[in-house]
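Have a look at this one.
Missing here: one protein chain of the complex. Every other protein chain is in place.
This part shows chain A:
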Amino acid sequence: MKAIVWQGTNHVGVETVPDPALLLPTDAIVRVTSTAICGSDLHLLDGYIPSMEKGDILGHEFMGEVVEVGADVKKVRPGERVIMPFNLACGVCDPCRRGLFSACDNSNPNHRMAEALYGATSASGLFGYSHLFGGYAGGQAQFVRVPFADVSCFAIESDLRDDQVLFLTDIFPTGYQAAENCAIVPGRDVVAVFGAGPVGQFALRSAQMLGAASVIVVDRVPERLRLAEAAGARTVNYEQTDVLEALREATGGRGPDHVIDAVGLEAHGHGPGALLDTAEQKLRLSFDRITALRWAILSCAKGGTVSMPGVYGGLVDKLPLGAAFSKGLTLKMGQTHTHRYVRPLLQRIQGGEIDPSFVITHRAALSKGPELYKTFREKHDGCIKVVLDPWA
């Protein structure tokens, strides 16, 4: 089959690789009908998430049709149209039973590697996201092996198009959880979203669905800001204005009640902090450039929440913890417990509250994937979100 393969830092290519096979009786094989490139794939592309190996198949946002199931698979049947959350969960351990699917105890066979690097109990396995997170082959391919099939596969029976349900696998729940974590008081709270990429766009719309009085979106890419404005957000271009000043003014000096950092470890930005971050990252003294997080903490109103759906990699310094402490902020973070949100958000899509396909700017054949990785990274050609067809 054809698949997008990590070939080394800043190199991905389309290769012919063997078709996946069932490895365990709880696996399923899915024929992929749509697959997307996620912003967090870019952290793999440029090597900021360690433990990638040449030949790893990328991709963690995909959907398709079940073609084969193992002997112990009970709920999922061949022929079903399914979507799979990007994180893998066993469904039986204590975190899974509490709905903390992205903290699954059992799904990462390389738990020791993750524990050593993160200095903490490892998170769940992820599709196509480095050996630290299990080394599972991803779904930017014609077929994919789906472990824990009964827990992983969500049947989509309606006539919704792939484009409308595909993002339930990651960016929609991720934006939604980020907004939910803010515990927004409807009609009262102002929410700022840093980063107007795909997750930021869904965080904005989720904050609106949860009743935010208004939403302010911070980015620098004109078409992203326009897409946010189209949804009714106020916007701040941080390259043209001082972010902290603009947010203070927009909120009568209070600051946004909650701030969502939908940027993560590769923040751009400017100022001495940003320069120092970049220098440290280039020297591999640090994995993370935290300008967005720094601004989020500094701008957030007293008693507010800084919600962090953006991915962070390692030890972070120069974090304005004093500001967070003095304002009594709540910090909420972590991978999305995607499984929890698939059904409720699917209902919102079916009810016509949101059509997630608004975010797609580029569609192409899988074979064009490597070019589109670059287009997406450079934000050329108005690129916000890429969906690939493995069979085109």
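Assume a contact is a pair of C-beta atoms (placed from the backbone, for glycine too) under 8 Å apart; a residue touches a chain by one contact, two chains touch by 3 or more; residues count from 1.
The rule we apply is simple: contacts and distances are computed from a predicted model.
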- Query: Looking at UniProt, which of "Membrane protein", "Segregation and condensation protein A", "Phosphate transport system permease protein" or "C4-dicarboxylate ABC transporter substrate-binding protein" names the chain we cannot see?
  - Reply: "Membrane protein"
- Residue in contact with the excluded chain [from A:21, A:67 or A:279]: A:21
- Note on the structure: Among the options A:35, A:87, A:108 or A:181, the absent chain makes contact with A:108
- The one of A:94, A:239, A:317 or A:381 in touch with the missing chain is A:94
- Task: Since one chain isn't shown, list which residues of chain A touch it in the complete complex.
- Result: 1-3, 5, 7, 13-21, 23-26, 53-57, 88, 90, 92-94, 97, 105-109, 111-112, 125, 134-137, 145, 147-148, 367
